[in-house]
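Once you've had a glance at the structure underneath, I'll fire off some questions.
Yeah, one chain of the complex is gone here, protein chain that is, but the others are all in their spots.
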Amino acid sequence: MLDLMTGNAAAAKGAMLARVEVIAAYPITPQTSISEKLAEMVANNEIAAKYIKVESEHSAMAALIGASYVGARTFTATSSQGLALMHENLYWAAGARRPIVMPVVSRALGPPWNIWTDHMDVMGERDTGWMQFFCENNQETLDLILIAYRVAEDKEVMLPAMIIEDGFILSHTFEKVDVPAIEEVDFFLHPFNPDVKVNFRKPRRYGSLVMPDWAMEFRYNNYLAMEKAKKKFLEAGVAFKKAFGRDYGDLVELYRCEDADVALIVAGSAAGTAKVAADRMRERGRKVGVAKLRVFRPFPTEEMLRLGEVVRTIGVFDRSYTYGQGGAIYGEVRNALFPLAPDVRVKGYIGGLGGRDVTEAEFEKMYDDLLMIARNGSMQKDVEWVALKDGSWRW
Amino acid sequence: METYRDLPQSTYSLQTTESVRTGTWRTFRPVIDTKKCTRCYTCWKFCPDLSVDVKEEGDFPKVDLDHCKGCGICANECPTGAITMLREDTIC
Amino acid sequence: MIEIRFHGRGGQGAVVASELLARAAVMNRLHAAAFPFFGVERRGAPVTAFCRIDLKPIRTHSEIYFPDYVVVLDPDLVGMTNVLQGLKPDGIVLINTAKEGCDVRGVKWGKVATVDATSIALKHGLGSENAPIVNTAIIGAFSKICPQVPLESVIESIMKASPGNKEANAAAAKEAFEGVKGVW
Partner (left out) sequence: MPRFTIPKDEYLSKGHSGCAGCGATLLARFCLKALGPKTIINSPACCWSVVQGVWPRAALKVPVIDHAFECTGAVSSGIRAALDIKGMDDITVVGWAGDGGTVDIGLQSLSGAIDRRTDFLYIMYDNEAYMNTGIQCSGCTPLYAWTNTTPGGVRQEWKDVGKKRIMDMLVANGIAYGATVSIAYPEDLVAKVKKAKSIRGPKFIHALSSCPPGWKIPSAKSVEVARLATQAGVFPLFEYENGAYTLSKDVKTKPVEEYLMSQGRFKHLTPAMIADIQTKVDEEYAVLKAKCQGAGASA
C-alpha cells in the first residue's frame, strides 16, 4: 500500500519484509533512523529477529558473519566512517561468501568532516567483493533490498550486497513508497537456506588458512560468482516486475537514450534531477539522455558497450574522486568503452561532494558541454569539477 | 583437486589433520620402559599431540610415531621415569 | 648465477644461514639475495630457504626450482622431504651428518659433501643437544664447495651479522670448512 516515508524508513521496511533474522547495527548519521526503526519493529514483534546492539560497525559485520554461517538471514546498515571501519570485515564477508545485505546511507569521509552525502565512502569499498546497487529514490531503496537478498542468496552467487541510498537527500526525504504485502514478498523471496552451514554432526572449520597453492583459485571463484550476479539480477528484476509491477530488469536504466546525441551516466538520487533536466533539454530540441547506473558492482561492461554503440558522446557524473582517473564511475566507464575509442568520447564530471546540491541548471550545463563536444568532435578537459568555486562563471 | 572447479564454494575444511605426519618434526623419540610403567597414563594426559595411544584402560601406553613431535613432555612428567628420549637414528 | 636451497627445521637457523651466505657473497663483491619459503614456520617443522648469488644485480623475485646447490642442515630431513627435487644434474648436495658418503634416500648422487656440523656447533657451544645451531658451521663448509664464496667472506659476514657469540660462530665455520668430506 502507498505510504509517505523517508528513505531510512523504506530501508527498515525492506528488512522487515525480507524477514531478516539477525540484525547487528551501530548508529551513525545519516543512517541512524534505520537502527532506531529496526529496534522499534523488533521490540513490537514486527520483525521476528534478534537485534544485537553492537559496540562498533566492525563488530556489526563480524556478528553477522558468525550469524550467517549458522544459517540466519542477516542485515545491518551504516554510513561513511562506519563503513570504513567495517572495511576489513567487508572483505571477510565476501570471501566467506556470506550473503549479508546492507543499506549504506552514503556520506562523505572526513576530513573535511562532513555529514552530508557523496559516494567517497561507497567507492572506497568497491574492491571488497560486495555487490553495490544505487537507489534513485526511496521506492528503489525498499525494492532493491528484496532483490538484493534474492540475488545474494542465490546458490551460484552467495555474495553480500550494499544498497546505496544518498544521505539526507533520500534518507531523510519523505517520498511516496508502495509497500508490498509481506505475503507477496514471501512468494518472491524464499527463506535463506544455504547448502553449507554450521552442522554439529559434520563439524567443519569455516575460514581456514589457505596457502599459495589454492588461494588464487578461491579468489577466481569469487570473480565468477560476481559475474554470474549480473544474470541473476536481471532474472530477479523480471520476477520482481511480475510480482510487484515495478521494472528492475536492467543494470543500467536507459532514459531517452535511443536517439540521443549525448548521454549522461548518473548513479543515485541525482539521476532523478538529471532526467528532469534532460526532459527540459528535449523540449528545446536538444537530444540528450540519461543512463542511470543502478548496478555498480558487478560493473555492467556489456551494457556500457551497447550504450556506446548508440550514443557517441557520453558524460559521467561522479560524486567521488579517486586520485587516479577522475571519479570512480568515470574511470570504469572509460575503461569499458575503450574498445569503441576514438569513435566514442567520454567526459568525467565531478560534483555533489560533501553534500553540495546538484541542480537541474547544472545538469543542463553539462548537457550543453557534451553537445558542444559532440559538435566539435573534441574536448578540452577530460574531467571537470562541477560548480567548483574557482572564480570562473562557468557554472 | 585439480582446478578451481573442484573447490568448495568457500574455504571450509574437508578433512581432519590426522593424515599429516607431524612425526617428521622430531629429533628425539620417547621410549616407554614397560617394566617401570605403572599405567597411570600421565603421558597420555599431557601429550599435546595425542600421540600416546591407550586403547583400553589397563593397557600399556603406546607412542604413535607418525604424529609424536618429540617434545619430551611425557618423559618430563612421567612419575616413575619410565620414558626416555632417544635421538632419532638418522638415515645418513 | 648460482642458486642455493637450504633445508632445515623451524628454529634451527636455516633462514639465518641463507642471509649470512648472501652477506658473504656481497662481501666478496658479488650480488646476492636470500629469502625463506614463507610457509608456516613452526618449531621443528621443515623449512626451506633460498639464496641467489650472481655477478650482476639479482632481479628475479620468485622461488628457486632448479638449484645448483642443496644444503641440508638436519640429516633427518633427507629421509622425509625430497631434498634432491629440481637439483641441476651437476648440482652439489651438502649435508650436515656425521656419516661419510651419505646414501641420499637410496639415490646415489654424484656430488655429495658431508660435514658433522652438529658436533662442531655443540663443541663451540652453539645451541643445545636437541636444538643445535648449525647455520654458521654449514656455511663455513659451504665455502669449501663453492668458489664464489670464500671462507674469508663467510667469516667477515659472521663477524658482522651472526646472532649470538660471533667468535664461536666464526670458529665453527672455520672448523667445518676443514671438516668437509665427500666428492664434489
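Read from first to last, the chains carry the letters A, B and C; within each, the first residue is number 1.
Keep in mind that, in the parts below, a residue touches a chain if its C-beta (ideal position, glycine included) is under 8 Å from a C-beta of that chain, and two chains touch if they have at least 3 such contacts.
As the structure is a prediction and not an experimental result, all values here were calculated from the model.
Visitor: I'd like to know which visible chains would be in contact with the absent chain if the whole complex were considered.
Guide: A, B, C
Visitor: Check each of A:53, A:190, A:241 or A:394 against the chain that is not shown and name the one that touches it.
Guide: Of these options, the touching residue for the absent chain is A:53.
Visitor: Residues on chain C that touch the omitted chain in the whole complex?
Guide: Spelled out for chain C, the touching residues are 10-11, 40, 42-45, 128, 130.
Visitor: For review purposes, identify every residue of chain A that touches the missing chain, sorted by number.
Guide: Where chain A meets the chain not shown: residues 21-22, 24, 48-50, 52-56, 58-60, 62-72, 74, 88-89, 92, 198-200, 203-211, 214.
Visitor: Touching residues of chain B against the unshown chain: what are they?
Guide: Residues in contact with the chain left out: 1, 11, 13-22, 25-26, 39-41, 45-46, 48-51, 57-58, 64, 66-67, 69-73, 75-77, 85.
In this section, only the chains that are shown with their structure count from here on.
Visitor: Calculate how many whole Å lie between the centre of chain A and the centre of chain C, each centre taken as the average of the chain's C-alpha atoms.
Guide: 56
Visitor: State, to the nearest whole Å, the distance from the C-alpha centre of chain B to the C-alpha centre of chain C.
Guide: That pair's centroid distance is 30 Å.
Visitor: Counting in whole Å, what is the centre-to-centre distance of chain A and chain B, each centre being its mean C-alpha position?
Guide: A distance of 54 Å separates the two centres.
Visitor: For chain B, jot down the residues that touch at least 2 other chains.
Guide: Residues of chain B touching two or more partner chains: there are none.
Visitor: Flag every residue of chain B that touches chain A in the complex, lowest number first.
Guide: It comes out as residues 1, 3-4, 7-14.
Visitor: What does chain B use to touch chain C in their complex?
Guide: So the residues of chain B in touch with chain C come to 22, 24-28, 69-70, 72, 85, 88, 90-92.
Visitor: So in the complex, the part of chain C that touches chain B is made up of which residues?
Guide: Residue list for chain C touching chain B: 9, 42, 44-46, 74-76, 78-80, 95, 97, 99, 102-105, 114, 130.
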